[in-house]
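What you see is part of a larger complex, with each chain still in position.
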Amino acid sequence: MQTHKAKRVEIIIEAPMESRLTAALEKAGVTGFTVLPVLGGSGRSGRWSREGQVGRSGMVAVVCLIRPERLDALLEAAFTVVERHIGVIGVTDAEVLRAERF
Amino acid sequence: MQDILALASANLLTPMILCFALGLVAALARSELTIPEAVAKGMSIYLLFSIGFKGGVSVADHGLDARLVAALAAGVVLSFVIPFAAFALLKVMTRLSATDAAAVAAHYGSISIVTFVTGSSVLQGAGLVAEGYMVAVAAAMEAPAIISALYLASRSGGQAEKMDADLWREILLNGSIVLLVGSFLIGLVTGEPGMARIEAFIVAPFQGVLCLFLLDMGLVAGRGMRNAKGVLTAGVLAFGLLMPVVGAGFGLAAGMLLGLSAGGLALMMVLAGSASYIAVPAAMRVALPDANPSIYLTLSLGVTFPFNLVLGIPAWVAVAQAVGG
């Protein structure tokens, strides 16, 4: 089938920052994203798991498929939010069907 | 003193404290026992709703006390002031950075609603009745400490994010404030007839649910302790044991000024002496991201919470009985 080049960006971020991140993405013109739950992880700030938490906490993963030419705008927007917070941003080459959606 | 010890040991052997201990031991022994997050959150909603509603009904029964407003104001002031005391103590007792110290201070100015719930349940066991509006005071004490802490952090050159409208809304409308205040108002409006309809749900099973909830708190606190090796220096640990006493002292003073009953006095000490571990940590992650969460979570959940549960609450109750009405 006909596919189109795109980028897949995956941002892992603290749950209390989720709404700030998605607001920044929307402002940067990102047309779509999906939020996935995260059970736990490990990084420079150590190991954590959802079981070691009370209240609203932990992290989420935000996945965006976007046109390659929009990548930079997205990364700028995302980076401003995550800059001082723990978390990671990874980018992969991807292909999508129905390019008109992105 | 003897009374305090007797009360402490009576308190120690209740199913509630033993459930907390079971959770703690299980987590430290790395048992895979866990209570699903959704169930723990469900239980906390139940406990908040129940305690708020009962408070409202009790105010409806006894009429609106003129001291309600004064007590609310006192709570707000305590929450503003206590972080300064905590910050000063931390500067003296520990080597934490200004940012870390400010973040910790915020937690101690705010309150732990589970400590409050457990305190209410101990009061009940001791045959004391507190002013119903103490739950509203609890809600009023959740947020002000955050402002003091951000002021402390920025004064010391720490990089606090600017408090935007979103953050304000998140703090002031956080789940436990809304639920406590909301159910308090519902109890106030519906009074005894409302209570009659839902009593079998919110009164009878209360202590049992609290047991399972404290089991989960023990598990969480124990896991936090395990992950926090190296975070707790002797100074930090000592702060976590001293600060609740200092806070309770503030609460005692405020409560006596207000002329609260012995029950109300005890709860005021419980509130002022407790440290937040839900609302404030989330706010700190947003507003003071450079502060190390392991420090404030371990202190508030792993040191001060168990201290209050086992020693603090019975001590405050005994003091309130000795001093109060």
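By letter and in written order, the chains are A and B; residue numbering begins at 1 in each of them.
Here is the rule we use: a contact is a pair of C-beta atoms (placed from the backbone, for glycine too) under 8 Å apart; a residue touches a chain by one contact, two chains touch by 3 or more.
Note that the structure is a prediction, hence the values are computed from the model and not measured.
Across the full complex in this structure file, the chain copy numbers come to A x3, B x3.
We adopt the following convention: only the chains that are shown with their structure count from here on.
Inter-chain spacing, taken between the CA centroids of subunit A and subunit B, is 34 Å. By the touch criterion stated above, subunit A contacts subunit B in their complex at residues 14, 16-17, 19-20, 45-57, 84-86. Touching subunit A in their complex are the following residues of subunit B: 34, 37, 40, 159, 161, 166, 170, 175, 217, 219-220, 223-224, 227, 277-279, 281-283, 285-286, 289-290, 292-294, 301.
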